[in-house]
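Input: one structure, supplied below.
Note that one protein chain of the assembly has been removed; the remaining protein chains are unaltered in position.
The chains carry the letters A and B, assigned in the order they are written, with residues numbered from 1 in each.
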Amino acid sequence: MNEIRFSGYGGQGIIRCGLITGKAVSLFDNKFGTMTQSFGPEARGSACSSQVVISEDRVLYPYITRPEILVSMSQDAYEKYEPELRADGILIYDTDLVRLKPLRAQIKVYGVPSTRFAEEMGNRIFANLVMLGFFTGISQVVSAEAMKKALPGLVPKRFLELNIRAFEKGYDYGIELLAKEKQEAQKEAKPPEKPPLPEAKKTPPRKAKQ
Amino acid sequence: MKPEERVEERNPIEDFLRMDRIPHIWCPGCGIGTVVTSFAEAMKKSELDLDKVAVVSGIGCTGRVAGYVKFDSFHTTHGRAIPFATGLKLANPELKVVVFSGDGDIAGIGGNHFIHAARRNMDILVICVNNFNYAMTGGQVAATTPLTANLSTAPFGNFEYPFNLAYLADACGATYVARWTSLHIRRVTKSIQEALAKRGFSFIEVITPCVTLYARRNRLGDGLNLLKYYYDKSEMKHGADTRTVDIDFQGKIIVGKFVDKDKPTFLECMNTHLQKTLGDKYVPYGVKP
Partner (left out) sequence: MKPAVRTGSHYITGDVACAEGAIAAGCRFFGAYPITPATEVAEHMAERLPDVGGTFIQMEDEIAAIASILGASWTGVKTMTATSGPGFSLMMENLGLGVCTETPCVIVNVQRTGPSTGLPTQTGQGDMMQARWGSHGDYELIAIAPSSPQDCFYHTILAFNLSEKYRVPVLVMADEIVGHMSEKVVIPDAKEITLVSRPKPKGRKDRFRLYEPGPNGVAPMPAIGEGYNVHVTGLTHDERGYPSMTVEAQEQMMARLKGKIRNNLDDIIHTEEYLMEDADIVIVSYGISVRTGLTAVDEARKLGYKAGLFRLITVWPFPEGRIKALAKKVKAFVVPELNLGQIRREVERCAFGRAPAIGVPHCGGWVHDPDDILKTIKEAAR
């Protein structure tokens, strides 16, 4: 089971990220994906998030409890949601919009200038798709094919091509980054010796609010 | 009894009434029956397919009309006749839908529905029998009670400003607005005929005597005295500015056809707009090919 949180500020397409991912795994990767979002009186510009639970079996408990992947596209959202990320989790962030604080030791961090890439492509509105591509490349919890298949209906028809290009840009960047990481790891030629991971809490903490 | 003698005895509007439900519950001297007669007369004269006429009432004395007229008829909840009628009309645009209810039902508890149906120009006819009080419950003050009139919940006289229903209907967009008293039998009939022939939100207010409660409590005499009052004090002014047709206690009653205009109904607006925005793939609703 994978638990993912996409976060940013209202207007960035954060909810869309959850929908596309959920749809991709559910309809094209033959898994189960439950997507929820925080509904509230939050205005554009304030922290917002969407969550996806991905599983080989039917998802019962609908919410994420201790996400192993946190995608952050704003400082506010990063600060709000970083503490709940699993100790062995993956943090994916926009390098221009999020300034990292000292991190817990085992958290893996991957950054992408998604907004800048999108601006270079003509419009920052595609930043979420760059981020989704990057997330797909890095996390490997959903296939790139499925993500691309999930786009029609969730992005405007006339921008479909551009969205796919934005996705691919982020995806390729992610794959390259992973390859580089692998090379460096080989160069150092150290056998990977990670301490055993603390077991994640199985059941969700009681929460009053999302 | 021979059949020809029976014909003599038949009530001329029997065909439009549920005779198995007569006698009705209305008091002697009440004006609701007169309005029903005018309605039946108008139906008789109209060329409508009577199977396609539906009558909807709310609750109250006039709310009982639906139970006596021989059409598909609905006696619904208090104040909700208009939205119920809206559902009937929209789900089957072939129907001619008439709401027949009292002032408390239409302008009191149902006031919100009234103004919105007028705003949308919903294609229904609303006949509002206005007897200035809540009669079914024993004569309480209403949204239409003239200032100073005495009623059981205004035991020292009414000090609330009343609604001028014709003005309200007009201001909200009704395409046909008329007011009569139950003395104006032929005028009421003609108004109903005119309104039935129109498309759009039509509103006919008929001032009627409530002898048992309103008249007695205000020492206005019996039904005849009230009809005399209507005779003396009503003034016909077709096309009158509806802002000027307020009714004071036992004062002048301006009657007539105040508004008669044409504009597209809710369904016409919906069809035109959706055809424009959706193009050929939209099949106009409720329009026979």
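The working rule: a contact is a pair of C-beta atoms (placed from the backbone, for glycine too) under 8 Å apart; a residue touches a chain by one contact, two chains touch by 3 or more.
Remember, it's a predicted structure, so these values are computed and weren't measured experimentally.
A.B. asks: So there's a chain missing from this view; which of the remaining chains does it actually touch?
C.D. replies: A, B
A.B. asks: Who touches the missing chain here, B:18, B:199, B:217 or B:233?
C.D. replies: Considering the complete complex, B:18 is the one touching the chain left out.
A.B. asks: Among B:112, B:244 or B:272, which one touches the chain that has been omitted from the display?
C.D. replies: Only one listed residue reaches the unshown chain, and that is B:112.
A.B. asks: Considering the whole complex, which of A:33, A:113 or A:170 touches the chain not shown?
C.D. replies: The missing chain is touched by A:33.
A.B. asks: Looking at A:62, A:122 or A:156, which residue reaches the missing chain?
C.D. replies: With A:62, A:122 or A:156 as choices, the missing chain is touched by A:62.
A.B. asks: Over the whole complex, note the residues of chain B touching the chain we left out.
C.D. replies: 18, 20-21, 51-52, 54, 56, 66-67, 70-77, 79-80, 82-88, 90-92, 94-95, 112-113, 116, 266, 270, 274, 278, 281-283, 285-286
A.B. asks: In the complete complex, which positions of chain A touch the hidden chain?
C.D. replies: Counting over the whole complex, chain A touches the hidden chain at residues 18-19, 22-23, 26-27, 32-37, 39-41, 59-63, 150, 202-210.
One rule holds for everything that comes next: only the chains that are shown with their structure count from here on.
A.B. asks: Just the number, please: Cα centre separation of chain A and chain B in whole Å.
C.D. replies: Chain A and chain B have C-alpha centres separated by 63 Å.
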